[in-house]
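For this depiction, one protein chain was excluded, whereas all remaining protein chains were kept in their positions.
Chains here go by letter, A and B, matching the order in which they are written, and residues are numbered from 1 within each.
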Amino acid sequence: MSVTALPRVSPRRRRTDKVMRSLLLVATLIALVPLVFIIYYLLHKGLSAVTSSGFFSTDPNGNFFGNPGGIRSAILGTLEMIALATAISVPVGIAVALYLTEYGKESKFANVIRYFVDVMTGVPSIVFGLFIYIVLVISKIGGAFTGWKGAVAISLLMLPIVIRSSEVVLLLVPSSLREAALALGAPRWRVMLRVVLPTSLSGLVTGSLLAVARGMGETAPLLFTAAGAFALTGNLGAQMNALPIQIYNDIQSPRNAITARAWGAGLTLVALVLIINVIARIASRRSRMA
Amino acid sequence: MIPPETTSKETTTDMSTERRQSDRTEAAAEAKESSAQDAKGHGVNIEALNAYYGDQLAVKNFNIAFPANEVTALIGPSGSGKSTVVRCINRMHEEIPGARAEGSVALDGMNVYEDGVDVTSVRRLIGMVFQKPNPFPTMSVFDNVAAGLRLTGARGINLRERVHRALRAVGLWDEVKNRLDKPGTGLSGGQQQRLCIARTVAVEPEVILMDEPCSALDPVATLKIEELIDELKDRYTIVIVTHNMQQAGRVADSTAFMLEGELIEHGPTTKIFTNPNDERTERYVTGKFG
Partner (left out) sequence: MEASATTVSGGRSLIERSPLSRLPDQVLQWTLTALAAAILILIAYFFIRLIGQSSTAISHFGWGFVFGNDWNPSHLIFRGLPLLVGTVVTSAIALLIGVPVAIGTALFLIEICPRRFRTPMAILVDLLAAVPSVVYGLWGVFVLAPKLLPVEKWFASTFSFIPWIGGGTVTLYNYFIAGLILAIMILPIVSAIAREVISTVPSEHKEAALALGATRWEMIRMAVLPYSRSGITGGAMLGLGRAIGETIAVVLVIGNADVIGKHLFNQGYSLAAVIANEFGEAANTTLYKSALFEAGLVLFILTLIVNIIARWFVSRGTRTRAAGAVMAGVAVDEV
């Protein structure tokens, strides 16, 4: 019996198959087009701004004429706020994930938490900005608009990402390791601290970094909390500039020098986010090899 | 006889004199060690044990005595409740969500199921070795053996001395002495299992439970573990679950046969295998069902 004896697919069906396969390929290519364009334009328009003198070493000055200044205060503000937001959301997020995997498990309460955390991921970032505005800005706790309030708003956004990615990673820790530690007579908290957390460390790092990358680019919540500023400040208790706010304001300017700065700042922001993504992937690859 | 075993036998004898001296100095620190002077384990008595998974009764009215410094083998077809019994002895059974046990498991007269009993202390006194070797992947060989002591917060002990002694006791010392700081997961399967036994021995329990410790190992590694068990019984009371009749015949002083959650027969190993009282035992050991 030869292969040609098999019933053959009719030409019409074969044609449909070919057409549909090509359509799927086309869809994939279409999906990649925006990425290519965005990166192309960021480099095309942003590189000259980034390489202009003083771009990273001066602050925006608000002058109507002449050199509008660089993005130093924006970078510092972004780094400081994201650092504080990470310091809040990562420990809390991992703690809640630990609750879910080590104590709550499949209990009703744990599932309610999961449910709300999932729903929280869908809350628009601007709504988190409003929340913090209502709770912290209107009440003027420690000043009206401050960097730390921006950080709190961003940490709320990062929290569900940290919780759910950590939960997945903690679940990957084989239960045999927990059992081994428990059978040695270890109390539960030592099992978590010395066995569960170290074993899942790189995965936790990956999830946290992805949350950082996400939080870093958020603009909307900062508008009502940190509010932006020109001057360089390391003080989280004052109004604070950030890359996304700077870009948002610069886009709306009629001056070419300032919109050019927006492109430069955009390139810088995307570069930062991509670097963090790459580190996250390397960390996750390491965890898979271990 | 293969040379390494002879050496390991020698080191064990060395060890016991060594530990007698060291124990004298530490006797005040840890009362348990005072009992180690006579190098005797302590027996376990199970009375009227019922173990449940949710509503399912997996072990029914179980009564048995595991004599001190003897090896008792638990045999029976798959699903007969061997693992459940063993996990009830050190109260690991209750770690499974929905699982509970009632009855009495007495270690040297102390019922571990009594109110006010500290589970972690029970597990420290009754160690456990699992079917699949499960060294902690983030820890070195040394840290793995030390894990039990560190995880239980033991104080006032010479950690290094205890680890070396445990490694000698399981005959692993010569194989790993040059790689103590390498990951424990880098060892061969048989070495890993002996590492896990060393981890258990390092805590100096009274009883060691082994749930099919050799089923993931090749015949040579299995032989090593069996010889090890023979040595360990000088010091510990050992309960071993096995599917391998020859293994039970080689290592066990007495053997208990289980069926559908019930103890059918318990007697000297030779009797169980040659002349059992119960006809079901005979059918099982002769391979007529299982």
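Just so it is clear, contacts are C-beta pairs under 8 Å (C-beta built on N, C-alpha and C of every residue); 3 or more make two chains touch, one makes a residue touch a chain.
Since the structure is predicted, the reported quantities are computational estimates derived from the model, not experimental observations.
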Hidden-chain contact residue, picked from the options B:I46, B:C88 or B:L107: B:L107
Given A:R13, A:K140 or A:R255, the one touching the chain that is not displayed: A:R13
Footprint left on chain B by the chain that the document does not show: 31-32, 34-35, 42, 107-110, 112, 116-118, 120-122, 125, 206
Touch residues of chain A, complete complex, unshown partner: 7, 9, 13-14, 16-17, 20-21, 23-28, 30-32, 34-35, 37-38, 41-42, 45, 92, 95-96, 98-100, 102-104, 109-110, 112-127, 130-131, 134-135, 159-161, 163-165, 167-169, 171, 187-189, 192, 203, 206-207, 210, 213-214, 216-220, 223-224, 244, 247-248, 251-252, 259, 262-263, 266, 269-270, 273-274, 277, 280-281, 284
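Criterion: only the chains that are shown with their structure count from here on.
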Whole-Å separation of chain centres (CA-atom averages), chain A against chain B: 48
List of chain B residues in touch with chain A within their complex: 90, 92, 95, 97, 120-125, 127-128, 130, 132, 134, 136-138, 147-148, 150-153, 196, 199-200, 203
Contact footprint of chain B on chain A as seen in their complex: 105-106, 174, 176-177, 179-187, 190-191, 194-195, 198-199, 201, 290
